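Omission of a single protein chain aside, the complex is shown with its protein chains in their original locations.
Here is subunit A:
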Amino acid sequence: MDTQEHQIDLGHLMAFDPLHHFPSPPPSREELVKECLQKGTVLVQLIADALFNLPSTEDIDGPLVKLPPPMTRLPREKHLPKPKPPTKWELFAKAKGIKNRKKDKIVYDEQTGTWKRRHGYDRVNDDKDIPIIEAKMTDEPGEDPFAKRQAEKRKRVEKHEKNRLQNLKQAAKVGALPSHIQLAATALPITGTQAAPKKASKNELQDIASMAAAATASGGKFDKKLLGEKPEKHKGKYRKFLPVVEGTGIGSQERQQTEKVLNRLISKNSHEILNVDKAINMYNVKKEKKRKNQRGKDSSTSSKLNPKKQLQKKSLKKGGSSKKGKSK
């Protein structure tokens, strides 16, 4: 496998020859086809070489080979499944240290003295099977205790359903709703995020608001602003005109403007990819950082050294700027 000439990705059974160059005016069609087939055969032979040299196991249909994972990364088709957030009960159980205990399907029923199932038809501790409920001192006369028990059970079931809905809503907020469940009112699709409303960020909302404001006749200048709404960034002035007469003490603005434009033009048309000044700066900064790190590792008094360095730099700058002023 010549890796410098051909790239072989066994996971995809793919081979790539990046060095082949075709003659500029391609010869006749048949020649082209023949040449392509020839090169193709070479590449396919290379893949086969690598493939057949992998350790193989014998199977009924033929030799089975375990392919290595592919090298070229391809994008996924759906997002990664997000882990479900823990439900309220799970959080509570974790906090209290309650562990889940496995329950048996068949339980011994004291009343009848037989083994009955825990859930379902003919179950243990069913409300229907209680023949007599003894009256307590706290009971009101005229109240049906059986009906009361049924009503309590119904309330409990409703509460459980409400809690389940809350847990699912929490999961839906994170985006980790189980795939077979749909919440009906918002009608989120089961896979993908097609109708999921994207929450607009603060900046986006500001942009949209300013765009909408510009639709008024006066361009949104006299619109009543809400509390906390910032004034527009772009006040409608799109051109900057230089003052006709320049005061003293200000540098030549016209010169700066034309310099800026010229520099941009020249840098666009020059084919130098390297900005020498920037490269030198970056190199120097890197070197300084490295030196700092090394000094920090070697001696523990590095913090004491740093402030001195900064002072030195500041003095240099001061000298520089004052010199500039004097020349003018």
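Simple rule for what comes next: contacts are C-beta pairs under 8 Å (C-beta built on N, C-alpha and C of every residue); 3 or more make two chains touch, one makes a residue touch a chain; residues count from 1.
Throughout what follows, contacts and distances are computed from a predicted model.
Not every chain of the complex appears here, and the one that does not is recorded in UniProt as "Ribosome production factor 2 homolog", selected from "Proteasome subunit beta", "Ribosome production factor 2 homolog", "Tax1-binding protein 3" or "Septin". Only one of A:32, A:174 or A:242 touches the absent chain when the whole complex is considered: A:32.
Those residues of subunit A that touch the chain absent from the view are 12-22, 26, 29, 32-33, 36-37, 39-41, 43-45, 47-49, 51-53, 56, 59, 61-67, 72-81, 164-165, 168-169, 179-186, 189-194.
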